[in-house]
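See structure below.
Heads up, one of the protein chains got dropped from this complex, but the rest are sitting where they should.
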Amino acid sequence: MTLSVSPPRSSPSPPAPADDRPARAPRSVRTLPVHVAMLAWSVVTALPLLWAVVSSFKTDDEILNHPWSLPSTPQPGNWARAWTEASIGRYFFNSLVVVGGALALTMLLGSLVAYALARYEFRGNRIIYYTFVAAMFFPVFLALVPLFFVVQQLGLLGTYQGLILVYAAYAVPFTVFFLHAFFRSLPAEVAEAAFLDGCSHGAVFFRVMLPMARPGLVAVGIFNFLGLWNQYLLPLVLNPDPDRYVLAQGLAALSVSQGYRSDWSGLFAGLTIAMLPVLIAYVAFQRHIRAGMTAGAVK
Amino acid sequence: MRHGRWRFLAGALIPALVLHVVFVLSPYAQAFYLSLTDWTGVAGEAHFVGADNYRRLAGDSLFVDAVRNNALLLVVVPLVTIAIGLFLASMLHLGGRGGRRAVAGSGAYQIIYFFPQLLSLVVVAVLWSFVYNPNTGLLNGALRALGLGGMAASWLASPSLALPAVMAVLVWSSVGFYVVLFSAAIDGIPVELFEAAVLDGAGGWATFRNVTLPLVRDTVQVAFVYLGIAALDAFAVVQVMTVGPGGPDGATEVIGLSLYRNAFQYGKFGYASAMGVALFFATLTLAVFALRGGRRSTVEAS
Partner (left out) sequence: MSPTRRTLIRTALTAGAAVPLLSACVTGGSDDDDPAAGNTGAKSADNPLGVKADAPLEVVIFKGGYGDEYAKHAETLYTQKYAGAKIDHKGLQKVGVALQPRFVANTPPDVVDNTGADRLDIAVLVGAKQVSDLTTLLDAPAFDDPSKKLRDTLLPGVVDDGTFDKVPRTLNFTYTVWGLWYSKKLFAAKGWAYPKTWDDMLALCATIKAAGIAPWTYQGKYPEYINDPLLSMAAKTGGLELVKAVDNLEPNAWKAPGLVSAAEAFAELAAKGYIMGGSEALSHTEAQAAWCQGKAAFIPCGSWLESEQKGVTPDGFDMVMGPVPSRTASDRLKQTAVQAASSESFLVPAKAKNPAGGMEYLRILFSKQSAKAFAESAGTLPAVAGATDGLTLSSGLSSVRDAVQAAGPETFTYRFRTWYAPLAKAVDDATGELVNKRITAAQWSERIQKAADGIAKDSSVQKYTR
């Protein structure tokens, strides 16, 4: 139950991956069914993805007639076609800008609101909280047409800023919901000590509470990143300029044109191109992500 | 100090509130109003029709199918996902003394399990429609290769299998995240509690029930809410993957799809808004009950 407060960079040590002592025979027997279960789910998870990657190197004919085999000669042309026709590269950049900006804004606003509502008592506190939380339960596409007019009136249609603001507005409710409970669970003593040291309210939040909440921020940050990265309806209406398409829009265009031209291999190549960078980024950062989430459970 | 307090609160709340009111609440408020009109969605005029749209809902057999299917999704998807997630997460910790050390390779497992979370649901749905293809798909192919050809089926075209097939995709795509989340929560449980349980002679199941489960309850509760919202949506997967879509003959119809069809294909935006408002209140009620129930049991536990 100890929490390091001052150095925000001290990451909680990740769990030891394995025991150093040599395994005793009974235990490996005992863990065998465990490994079987774990492996089975790995296969179920990885197989469809591997299949998509392999298919992206095959010809249309091979995909249809020999869905199981490896490509006889790999077809890098599929990738080239998906890259140029679907402009995956540019869409990727657009997604990065929009999701990055929106994520930063969401985390800032969401944590401020969650903290203020969780740690301060004032009239209207509950009402504000429920106003945010209720928004999680309304289907977004009903808001689409009215939202279009809001964004248009503000002159933000088809701009990065407009998308970032709207994305953030739709991600804040869940962030507040998630972090509210988290801030409540943090011990009050540390904040009180900081106040006694003469810290202002803002300083207590940014210098004391936010670092303590880091694990929670990491967890909700991942939720938000995944949600925003996959956002499809909002850009569809608010982002009409093909040069500013985000990845989900680009992929939809690719799969629609697949529907008319039967370009299976191109579709698989596009899917693979779109998912690989995210996979790589996850594998590269997963230690930090898991460390953050692990510490998130320490209360 | 009081002055600083109000200034801080205003600074913390007002920007987010403005964003919320402008981009979320004002469009929603308009949608609430539109549900009382016959707005087509393609022109600037609408007539007030009162509660007409709401009265129609009960007589719309496709909407009734959708409500039934969403209710099933709402029960099955979170339960199955959380069960598999908790199971795998506890398995990951069965390797060491006290039942809470990671098994060998647990890091690799957690990476692989997380993969589907990284794909957009549209991509997931496209992938799975290839898996479910009755003639060339991965699933029937695997069954035939294992000598289980008799179990091969037309997954998405049989009324009894289509909805479970959709559920499987939703579960498949979300389990990984919850394995990692629950695994983190279990890591956070003090070792002493497990050791005490083992000293008491508790088996694996008893340890799970008496130690793990109560201590990850909060995490499970958040998971329920998030999965519940995902299950009530299910729009992307159903629209891309199923026959019709929403078929065969309404077997996989979901409210989101009915709503989308009425709003954008039939030009009945007012009616679609009524569906959305009904869905909103249903979800809100459920969420309130779920959170209330959850809170009470937490209080009892402490």
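Order as written gives the chain letters A and B; numbering starts at 1 within each chain.
Here is the rule we use: a residue touches a chain if its C-beta (ideal position, glycine included) is under 8 Å from a C-beta of that chain, and two chains touch if they have at least 3 such contacts.
Only a predicted model underlies this, so the values are computations on that prediction, with no experimental measurement involved.
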item: Which residue of B:9, B:57 or B:157 touches the chain not shown here; value: B:157
item: Per the touch definition above, residue among A:150, A:248 or A:269 touching the missing chain; value: A:150
item: Absent-chain interface as seen on chain A, which is shown; value: 60-61, 64-65, 105, 108, 144-146, 148-150, 152-155, 161, 165, 236-237, 240, 242, 252-253, 256-264
item: Residue ranges of chain B at the interface with the undisplayed chain; value: 14-15, 18-19, 21-22, 26, 30, 33-34, 37-46, 52, 129, 132-136, 154-157, 159, 242-244, 247-250, 261, 264-268
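Operating definition for what follows: only the chains that are shown with their structure count from here on.
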item: Centroid spacing, where centroids are CA-atom means, of chain A and chain B in whole angstrom; value: 15
item: Contacting residues of chain B [partner chain A, same complex]; value: 1, 4-5, 7-9, 11-13, 15-17, 19-20, 22-28, 30-31, 34, 41, 84, 87-88, 91-92, 94-97, 101-107, 109-123, 126-128, 130-131, 136-138, 141, 172, 175-177, 180-181, 183-189, 216, 218-219, 222, 225-226, 229, 233, 236, 255-256, 259-260, 263, 269, 272-273, 276, 279-280, 283-284, 287
item: Residue ranges of chain A in contact with chain B within the complex; value: 15-19, 27, 30-31, 34-35, 37-38, 41-42, 44-49, 51-52, 64, 67-68, 109-110, 112-113, 115-117, 120, 122, 128, 131-132, 134-139, 141-147, 150-151, 154, 165-166, 168-170, 172-174, 176-178, 181, 195, 200-202, 205, 219, 222-223, 226, 229-230, 232, 247-248, 251-252, 255, 267, 271, 274-275, 278-279, 282-283, 286, 289-290, 293-299
